[in-house]
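Please read through the structure below; I'll follow up with questions.
Every protein chain except one is present and positioned as in the full complex.
Letters A, B and C mark the chains in the order given here, with residues in each chain numbered from 1 onward.
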Amino acid sequence: MGLRDRLLGWPVYRQLTGTDPLGRGAAARSPRSAALTPRTEDADRVARSVCPYCAVGCGQRVFVTDGQVTQIEGDPDSPISRGRLCPKGTASRSLITSPLRQTTVRYRRPYGTEWEDLDLDTALDMIADRVLAAREQTWEDVDAEGRPLNRTLGIASLGGATLDNEENYLIKKLFTAMGALQIENQARI
Amino acid sequence: MPPAKFTSYYGRPILKPPVWTWEIAAYLFTGGVAAGSSLLAAGGQLTGRAEVRRAGRFTALAAVTASAGLLVKDLGRPERFHHMLRVAKPTSPMSVGTWILTAYGPAAGLAAVAEAAPLLPTRGPLGVARRVLPPVGSAAGLAAAVAAPALGTYTAVLLADTAVPSWHEAYADLPFVFAGSALASGAGVGLLAVSPSEAGPARRLAVAGAGLELLGAHRVENRLGLLSEPYRTGRAGRLLRAGRALTVAGVAGALLGRRSRLVSAVSGAALLAASVATRFGVFHAGVASARDPKYTVVPQRARLDRRAAESDR
Amino acid sequence: MVDSPGRPAASVSAVSAADPATSAGWVDAPPRMGFFTDTSVCIGCKACEVACKEWNGVPTSGLDLLGMSYDNTGALTANSWRHVAFVEQHRPDGHGTPPAGGNPTDASASAASAARSAGSTNPTGTEPGVLPGEPAAAARMTEFLGMPASGPPGRTGSAQGRSDFRWLMMSDVCKHCTRAGCLDVCPTGALFRTEFGTVVVQEDICNGCGYCVSACPYGVIDRRVDDGRVWKCTLCYDRIGAGLTPACAQACPTESIQYGPLDELRERAAARVATLRERGEPQARLYGHDPHDGVGGDGAFFLLLDEPEVYGLPPDPQVTTRDLPAMWRRAGLAALAMTAAAVGAFLGGRR
Partner (left out) sequence: MANADVIVIQGSNMAEAHPVGFQWVMEAKRRGAKVFHIDPRFTRTSAVADAYLPIRAGTDIALLGAVVNYILSNELDFREYVLAYTNAATIVSDDFVDAEDADGIFSGFDPATASYVQDSWQYAGHERDSGSGLTAGERETAAGLRHESHGAPVAHQVRRDETLQHPRCVYQILKRHFARYTPEMVERVCGVPREKFLELARAWTQNSGRERTGCLIYSVGWTQHTVGVQYIRTGAIIQLLLGNMGRPGGGVLALRGHASIQGSTDIPTLFNLLPGYLPMPHHARHPDFDAWVDSIRHPGQKGFWGDARAYAASLLKAYWGDAATEENDFCYGHLPRLTGDHGTYQQVLNMIDGKVKGYFLLGQNPAVGSAHGRAQRLGMANLDWLVVRDLFMIESATFWQRGPEVATGEIVPQECATEVFFLPAASHVEKEGTFTQTQRLLQWREKAVDPPGDARSELWFFYHLGRRLRQKLAGSTLPRDRALLDLTWDYPTHGRHDEPDAEAVLREINGYDTTTGRPLSAFTEARDDGTTAVGCWIYTGVYADGVNQAARRRPGHEQDWVAAEWGWAWPANRRLLYNRASADPQGRPWSERKRYVWWDADLGRWTGHDVPDFELTKPPSYRPPEGATGPAALAGDDPFVMQADGKGWLYAPSGVLDGPLPTHYEPAESPVRNPLYGQQANPTRKMYDHPVNSTNPSPPQQHDQVFPYVFTVSRLTEHHTAGGMSRTVAPLAELQPEMFVEVSPELAELVGLTHLGWAHLISARAAIEARVLVTDRLVPLSVDGRVIHQVWLPYHFGFEGLVTGDSANDLFGITLDPNVLIQESKIGTCDVRPGRRPTGVALGELVQDYRTRAGIVPGVLPPAVTPGVPVEPSGSTGDAEGNR
């Protein structure tokens, strides 16, 4: 920036030459302020989503820039919520970007006193083995009268109600096929 | 005064009390000292009292340097102090003050530097300086003296131009308190630094300054109704009472002990201490008035009721 | 400033306030934009507080329980640009409740709780932040200041005479005054009037001198300790520049916070007050809507159900710079006196 530009940009100069002699408005505005735009305007994409908290089902718009969620706000198009959100829905971005969020698998071995790291693939394999073992240990083919039971009561599940229908469908389908009928969710609570 | 009946949000202050800390109260003092000293120096310069002039100029430089330091230190972002020169706002006493200081500071500095002329060599470039400095110093000294009353009184507007109830409502009298305090502190410098034989003007200045300050303070402490209360109570009340006592003592000492160098000096110190106490007292009175919602709500309620009564008539 | 029932509006000055954007040098400024916060439909959900923080990246403001009903924010601060106030109010019509244990005020339970809450603070990370209050004054907030009126339908009478009770909620925010003290006194031009007539702190300019903190008659503006700068509501300057609604108003589930051209909002607000009064809410009144009040009217104004101080608002705020010319005159006089005294001191000796 040349000396001339500096002078022209000096608010005192603008006060003396412009429409704002008292220096309380136009003359005092900084270049940063002049260039300010909402960060949502620069978003690479906007995903249309639904709030994960209560069951009202408020519409959300999720703004993404460089693979990061930069803002989540109400979707004004939604006839249910008309763009509004409660404090929890409004905090959705803080929810998914919370520093407390866990992003790696943690493992506590029997009688362990601390968490350990574990590879996701290994964890999945270990869980599969344990499911099969529990099934084998506790399988019930028939009842006392010989009527089919086809089940294990050695495995249980409690699901939240923030899961998608598609997820619930696969969970129920798999558990039913496994013979694991002890499956429950928040709706009972 | 009957206890004020008023309501509030959990008794919490409506206003935010000043974030300014001791630096600003101290600056009120150092700014006043600088102003008083420059006036003293100019008087000495014009009336040929070299000792007075020299003491005034040195003190002014020291005080204005301290002032600048205190002001920068009080900023939340000290490295951005130069943003003060971004605009010139007549609506902002701090902006006005910045520009006053910008005018005053170099002048006071130059005047003080000029006192060093006799120490310079007679030849070479510094020889030129030795010859040029005294007249430049005189001009600078006079310039500083011209700016000094502004420097000494704008700080009253700085405080009054806030929502702080006891400062704002005192806007008519605070400038006199501060002007008097500046004069008295300048006089104190004179009494401390010069021989009693040259200190006549300083003694007279002390009397005048003390008179202004005491009168102003009396009005502030008594004429603002509920809003005078913070000036009379608590820490502010104690400081202001101490300031008054020190002022009276300083003036008395200056007048009665005019032949004693020691008594003069002690009187000068008392006057300076009085100024410190007064400035901190005023400062704390304002903070106290902002911290208690009573001083916000009750006068405003009264104002509304008055207006309602007027329009009923 | 407040036109309470039985108390006519303050005497009106002849000069109506000029458009603040125009007087701040904006040529062809868009209409002045503002907030109308209707507390009669506020449900105290605090979505506004969160939405503001999410959009503006405002830091956390303390994890302490304040006990001020459901208000754990405490006040508007540099780290809370919206603040929802909660007032549990008990009407003084003879339905006293026994005081709670250790009640210092001998009034209703709400009063005792309020008094106790006056002592709590929050580590907001700002200065002055949330300061403790006066217990006795806190106790009085639960009284109903207005004239005795029959309560809203269905609020009177219960087994213990206790359901004549109100719970007021109000989302407070920077008022974006027509005549803004903070803006007037700012020595750096960090605070400026935008083309929308709003008052915004420019974070790249502010050097944290703190003058604005003392100049605000509403106690809004506040300084962040670790950052040194002052922060407050910008009325989402970035968003409204792109035609978007400010984050808080967009989130507000019940349209308690409405955003729009100030003229329209004022009309809407007047109609709303009329409706409420018709429906038996005689205490409904507007606050900050009057362009002739001490700050020239607020860019963010409110519909309240009680006196402003109950919500922590000043009843009759005035912009300090209104008296500035007089202040300069007095200072000039004092400066003259100073000069005269100096001249006299030196000349007097020559006699």
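The criterion applied here is as follows: a residue touches a chain if its C-beta (ideal position, glycine included) is under 8 Å from a C-beta of that chain, and two chains touch if they have at least 3 such contacts.
It should be emphasised that the depicted structure is a prediction, and the values quoted were computed from it without experimental measurement.
Asks: Quick one: jot down which shown chains the absent chain touches.
Replies: Result for the missing chain's touching partners among shown chains: A, C.
Asks: Which one touches the absent chain: A:6, A:32 or A:109?
Replies: Of the candidates A:6, A:32 or A:109, A:109 is in touch with the missing chain.
Asks: Just to verify: which one of C:73, C:198 or C:214 makes contact with the chain not shown?
Replies: The missing chain is touched by C:73.
Asks: Which one, C:165, C:287 or C:301, makes contact with the chain that was left out?
Replies: C:165
Asks: Pick out which of A:3, A:34 or A:187 touches the chain that's been left out of the picture.
Replies: Within the whole complex, the residue contacting the unshown chain is A:187.
Asks: In the complete complex, the non-displayed chain touches which residues of chain A?
Replies: Touching the chain left out of view, chain A contributes residues 45, 47-59, 62, 64, 67-69, 72, 75-82, 84-89, 91-92, 94-96, 98, 100-113, 115, 118, 120, 123-135, 137-139, 141, 143, 147-189.
Asks: Spell out, residue by residue, where the missing chain touches chain C.
Replies: Counting over the whole complex, chain C touches the hidden chain at residues 40-47, 49-50, 53-54, 60-65, 67, 69-70, 72-73, 88, 90, 97-102, 108-110, 112-113, 116-117, 120, 152-155, 157-160, 162-163, 165-169, 253-255.
Methods note: only the chains that are shown with their structure count from here on.
Asks: With contacts defined as at the top, give the pair, A-C or A-B, that has more of them.
Replies: Most C-beta pairs in contact, of the two: A-C.
Asks: Where the CA atoms of chain A average out and where those of chain B average out, how many Å apart are those spots?
Replies: 59
Asks: Could you check chain B for residues that touch two or more other chains and list them?
Replies: Answer for chain B, listing residues that touch two or more other chains: 86-87, 89, 91.
Asks: Name the residues of chain C that each touch 2 or more other chains.
Replies: If we look for residues of chain C contacting two or more partner chains, we find 184, 189-190, 205.
Asks: Could you please specify the touching residues of chain C with respect to chain A in the complex?
Replies: The touching residues are 21, 23-27, 45-47, 49-51, 54-55, 183-184, 189-195, 200, 202-205, 236-239, 241-242, 244, 247, 250-253.
Asks: Where on chain B is chain A touching in the complex?
Replies: That would be residues 85-91 of chain B.
Asks: Please give the residue numbers of chain C that touch chain B in the complex, ascending.
Replies: Answer in residue numbers: 1-2, 7-8, 10-11, 68, 74-75, 85, 87, 114-115, 117-118, 127-128, 130-141, 143, 145, 181, 184-190, 205-211, 213-224, 227-230, 307, 309-317, 320-321, 323-324, 326-328, 330-339, 341-346, 348-350.
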